[in-house]
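The other protein chains are all here in position, but one chain of the complex has been omitted.
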Amino acid sequence: MMEPGLYHMLFIGAALFFIGIYGFLTRRNLITMLMSLELILNSVCLNFIAFNRYVWTDRATGPSMSAVPRI
Amino acid sequence: MFLTRYFSEIAEAVGSLLKGMRMTGYYFTHHKEIITQQYPDNRATLVLPERFRGEVVMTHTDNNEHRCTGCTACELACPNGTIKVVTKFEVNAEGKKKKAVDKFVYHLELCTMCNLCIEACPTDAIRMAQTFEHSVYDRSQLTRILNKPDSKLQEGVE
Amino acid sequence: MKGETIVFYLLAALTLVSAAMAVGTRRIFRSAVYLLSSLIGIAGLYFWMRFEFAAAVQIVVYAGGIAVLIIFSVFLTQRAGDDMPTPPMLRTIAAAGAALLGMGLVMLQLVAHPFPTPAVAEVDRSVSAIGRRMLATGDDGFALPFEVVSLLLLAAMIGCIVIAMRAKPNQP
Partner (left out) sequence: MQHMWNFAQLTDLIHGWLYETFPPAWALAFEMIIVGIAVIGLFAGLGLVLVLMERKVSAFMQIRLGPNRVGPKGLMQSLADTLKLLVKEGMTPDGVDRFLFNLAPFIAMIAAMLLMAPIAFAKDFQIWDLNIGVLYVTAISSLNVIAILMAGWSSNNKYSLLGAMRSGAQIVSYELSAGLSILTVVVLTGSLQISDIVTAQSNGWWIFKGHIPVLIAFVIYMIAVTAETNRAPFDMAEAESELTGGFHTEYSGMKFALFFLAEYINVFIVCAIGATLFLGGWMPLHIGEWTAFNGIMDWIPSSVWFFGKTFFLIFLMMWFRWTFPRLRIDQLLNLEWRYLLPIGMVNILLVTVIAILKWHF
């Protein structure tokens, strides 16, 4: 196993995103569709934070940007 | 005004809550107010309140005389049918037949200690005693005859 | 293997497995609970990356707010005890295919794309720094999105009040 880094985080983000997509497409129930949507939103936030942690560490854009959709 | 009412409501609420807390705080700090009786331990020194009602008894004088005329007012007053007065006819000194009590049957197991029989009694023959340790092994032992054997009606009680 | 790595893989497994179970289970209440545990796993990942503020906000918002909201709406609108119907086979296959295809494409892109190496200077990520950035108007300030979100929130609040006031229409 490799030392976890940016690619691991991005993989988790992508996997969450597509799990959310799968749920969104298979479910026919408003609340469960909303839950899948939450997964998708969270994968986006995870990506913001991961980029801020591993690539652009000189800016605090990630946490600020991920705080905005949560508000 | 809305605001004055709002704040006066708050003040009133806080005041009443503090009043309650003062009361419980008083009890918390004053342990002598505790009313719990450690019953089986303090059997010897146990003091019951004056109005505690344990069971119905009939008062007898030293000469084995009671005041019950057998009028059955208590039997009629009892809501549970606890009391059953068995009467007999006695011939007195003037040769007159007179109703008197033969057996005053009292079912303790039915009694709720409501005190109605005592209030109904015109001659104050019965009263409430403070004994309360009534447990027995057989229910029949709770059925009691209150007038003692060979007891007589007290003089002058009609 | 370092302890940190083990913790990372545990958190990742928690996140992904419970996310998969959240979309896979047929009981709607369990689905909500799995979703919550997935979101808490993400919060754990934030903690792992030393973004404590983001992690705490994640837990506050999702565990305290959205999970409770979802669970309440499940209780109030769904028959929470019954199993949901299984989706038709064709739709499951199509959705899984679409998701896998998208995943594959994204992973191809990710592996092919070289990301720049991190800058040496680490920025202050404390809460007060984030707060200042939220209200800054400069190059990396977030005053405009912040105000837009505030407007959105205001609109939502007014909407709530309007809906709540409409409850008694025929009273004077």
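All chains are identified by letter, namely A, B and C, in their written order; residue positions are counted from 1 within each chain.
Keep this in mind: a residue touches a chain if its C-beta (ideal position, glycine included) is under 8 Å from a C-beta of that chain, and two chains touch if they have at least 3 such contacts.
If you're wondering where the values come from, they're calculated on a predicted model, not measured in any experiment.
S.K.: Considering the entire complex, write down the shown chains that touch the omitted one.
M.R.: B, C
S.K.: Quick one: say which of C:56, C:106 or C:136 touches the chain that got left out.
M.R.: Among C:56, C:106 or C:136, only C:56 touches the chain that is not shown.
S.K.: For the chain left out of this view, which of B:10, B:48, B:76 or B:136 touches it?
M.R.: B:10
S.K.: Touching the hidden chain in the complete assembly: which of C:77, C:109 or C:126 does that?
M.R.: Within the whole complex, the residue contacting the unshown chain is C:126.
S.K.: Specify the residue from the set C:16, C:33, C:98 or C:149 that touches the hidden chain.
M.R.: C:33
S.K.: Suppose we count only contacts with the excluded chain; which residues of subunit B make the list?
M.R.: Per the touch rule, subunit B residues meeting the hidden chain are 10, 17, 20-21, 23-25, 27-28, 31, 33-36, 38.
S.K.: Suppose we count only contacts with the excluded chain; which residues of subunit C make the list?
M.R.: 2-3, 27, 29-30, 33, 36, 40, 52-53, 55-57, 59-60, 63-65, 67-68, 71-72, 75, 80-81, 126-128
Just so we're on the same page, only the chains that are shown with their structure count from here on.
S.K.: Starting from the mean Cα coordinates of subunit A and subunit B, work out the distance between those two points in Å.
M.R.: 77
S.K.: Counting only Cα atoms for the centres, state how far subunit A is from subunit C in Å.
M.R.: 7
S.K.: On a C-alpha centroid basis, what's the spacing between subunit B and subunit C, in Å?
M.R.: One centre to the other, that is 71 Å.
S.K.: Mind pulling the subunit C residues that touch 2 or more other chains?
M.R.: There are none in subunit C.
S.K.: What parts of subunit B, by residue number, touch at least two of the other chains?
M.R.: Correct list: empty.
S.K.: Note which residues of subunit A are touching subunit C in the complex, please.
M.R.: Of all residues in subunit A, those touching subunit C are 1, 3-4, 6-12, 14-23, 25-29, 31-32, 34-36, 38-39, 42, 45-46, 49-50, 52-68, 70-71.
S.K.: Any idea which subunit C residues touch subunit A in the complex?
M.R.: 1, 4-5, 8-9, 12, 15-16, 19-20, 22-23, 28, 31-32, 35, 38-39, 42, 45-46, 49-51, 53-54, 57-58, 61-62, 66, 70, 73-74, 77-78, 84, 87, 91-92, 94-96, 98-100, 102-103, 106-107, 110-111, 115-116, 118-119, 121-125, 129-130, 133-134, 140, 142, 145-146, 149, 153
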